[in-house]
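A protein chain is absent from this complex, but the other protein chains hold their places.
Chain IDs A and B follow the sequence of writing; residue 1 opens each chain.
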Amino acid sequence: MDISPTSATSPPPRPTRAATRAGDRIFLALSRGSGVLLLVIMAAIAVFLTVRAANAISEDEGNFLTTFAWDPNSAHPTFGIAVLAFGTVVSSVIAMAIAVPIAVGIALFVSHYAPRRLASPLAFVIDLLAAVPSIVYGLWGALFLVPHLSGVYSWLDDYFGWTGVFSYSGGPSRSIFTISILLAIMILPIVTSVSREVFLQAPKTQEEAALALGATRWEVIRMSVLPFGRSGVISASMLGLGRALGETMAVATVLSPGFVINASLLEPGGGTFAQNIASSFKESGELGKDALIASGLVLFALTLLVNGAARMIISRRKEYTA
Amino acid sequence: MSDVIVDRPTVSDSAPLPPAGLHRPRLPRWAPAVVAALAVAAGVGIGLGAGLSSRAQWGLIAAILFVAVMYAAAARVEGLRQAKDRLATSLVWVCFLLAVVPLVSLLWETIARGIKVLDGAFLSHSMAGVLTIQPGGGVYHAIIGTLEQVGIATAIAAPIGLLTAIYLVEYGRGRLAKVVTFFVDVMTGIPSIVAGLFILSLWIIMLDFSYSGFAGSMALAILMMPVVVRSTEEMLKLVPNELREASLALGVPKWRTILKVVLPTAIGGITTGLMLAIARIAGESAPIVLLVFGSQVINNDPFEGAQSSLPYYIYEQWANGNDASYDRAWAAALVLIAFVMILNLVARAIARWKAPKTGR
């Protein structure tokens, strides 16, 4: 390293070495800078949303958490997220309850039941379906699914209407339950493909151990595949839940919104955070936009919570398997 | 078959050790197919008889009948354990069919309804001067908008994402790398509408710029970055360390090693990841609603004035609420799906051909 200043024969290497050092330094600075930029963006998202939200909440003449109305553009702005929070959480949780068992079934079908020739094209198609844009699901939901569901809903009303949750008076079925079904269909591919990956990683030796004890195929899965895949399925479901919570256009297209909480899931009305932002945006004034940003901040926090939980489960699992 | 059924062990499931016989009465191989056919027939029969309007109900009845009959038959003939096994198998098949039906229907409806008005004129005209209740018009302005917005978003997100991934894999040790990794994960979960709200509050409310394609691009870039970082990271990790060490041992500086050895080795996978990320943001409509505002006419300048985009166009046409607009919405959906699917297929083809040879 130490180049004596007296040696006259060594000037040529010097500039190149300086250049390479500079090159390394610039490259490191660029790549580290990009990483820092990501952090800055994340921080900026939190800060800017909070600033606007604080502005909106200070002007709110209702209670931001409990008011059943969204009227930020009037002379007496009153708005609250109760209906949105209810709709968002209920629709996403129902979507998960529908999608996860089916997704686990399909994942098992692909990993352990389907004939080999069918399995890999099937996995490929499922991956492709995950790429269908949400607005297309919305269009299909509004123009195809909604008309097809009213029959099923009358049926549900006939048998389960007494519960109140499933009473249905026969209008267009653009309700919370419909968007739950649509969300379930939308998150099915992602939950399936993550679960399938985990099931395929289940150690073959343990499956053979179960087989050699005289286990049926289902018993093999119960003894060696499901215990291995459980945390993977949980984190896949959380990822799906995160998507369902933030889904905007499909819900905005299908739901017939209203600032009420219906006891019946089959009646129109209700709303979700993301849907309300998209649907009310164009009629919003300055405060109206801030109010929407405030509701967006709540959604942001909610998805962070869910995704954080999913990540924690995944990293715990990594420690467990390593 | 009758000789098999005769030596059926009587409720062997309760005994700790079943008799050692290897023969067990089994349902014939064709039983599931026959039961399935009968269940479908019964489902259709009941559906028609009771006048149930929706095919979904017919299918549900058939599925429930199939599962129940298979379970009962297996429990009678083969014993409880086998019946449970059959139950699991039938449920898994039913799950598969249950999921395939809506997904196939989605693709079928889009293609069947979209093809009606999709032609050269549809692709090469905007909605300028077309009344929404009239047939005609097209998606040209939306395609221009989508291409420009996605192009700009890629131009922003790809370098940042690539460099961040390089930092994490090649340089990243210590706290900063851990924090960045964590927040990349967090960023992956940001709902698209929240990214839109952020740009809205920063760019339009705070800095007082107007709605433009560029504003939308920034939101799309935020959604794209973490996806690019993740996929690039995975690919760089696949590059064997021996390659890096060999190059460094030759006295090649680290940045040239990364540029000349590491990146070329992983370029196939990186391209795939990039294309999948593009496909994903091309279908995003929520930030566009907030930031680009939508337009009926061609606007070639993404930095000035409202634009349209394919997903936004679909939403807008649906919201018009008449048959001519629905037709246009389906046709645009078909164009969008085709665009996204082609990106996906090409990306996966590249991944298959240019995969680093890791010996798999």
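Worth pointing out:
Keep this in mind: contacts are C-beta pairs under 8 Å (C-beta built on N, C-alpha and C of every residue); 3 or more make two chains touch, one makes a residue touch a chain.
By our rule, contacts and distances are computed from a predicted model.
A single chain of the complex does not appear, and UniProt lists its protein name as "Phosphate ABC transporter ATP-binding protein", one of "Phosphate ABC transporter ATP-binding protein", "Stressosome protein rsbS-like protein", "Ring-hydroxylating oxygenase subunit alpha" or "Sarcosine oxidase subunit delta". Contact with the chain that does not appear here is found for just one residue of A:147, A:227 or A:285, A:227.
Here one chain is not drawn; of A:43, A:65, A:118 or A:213, the residue touching it is A:213.
One of B:22, B:207 or B:250 touches the chain omitted from the figure, and that residue is B:22.
With the whole complex as reference, residues 4, 12-18, 20-26, 81-82 of chain B touch the missing chain. Contact residues of chain A toward the unshown chain are 116, 203, 205-206, 208-216, 219, 223-224, 227-228.
Note that only the chains that are shown with their structure count from here on.
Look at where the CA atoms of chain A average out and do the same for chain B: the two points lie 12 Å apart. On the side of chain B, the complex with chain A involves touching residues 52-57, 60, 81-82, 84-85, 87-89, 91-96, 98-99, 102-103, 105-106, 109-110, 159-164, 166-168, 170-172, 176-177, 179-180, 183-195, 197-198, 200-202, 205-206, 222, 225-226, 229, 253-256, 258, 276, 279-280, 282-286, 289-290, 311, 314-315, 318, 326, 329-330, 333, 336-337, 340-341, 344-345, 348.
Chain A contributes residues 20-21, 23-24, 26-28, 30-39, 41-42, 44-45, 48-49, 51-52, 101-106, 108-109, 113-114, 124, 128-129, 131-140, 142-145, 148-152, 155, 185, 188-189, 192, 216-219, 221, 239, 242, 245-249, 252-253, 273-274, 277-278, 281, 286, 289-290, 292-293, 296, 299-300, 303-304, 306-308, 311 to its touches with chain B in the complex.
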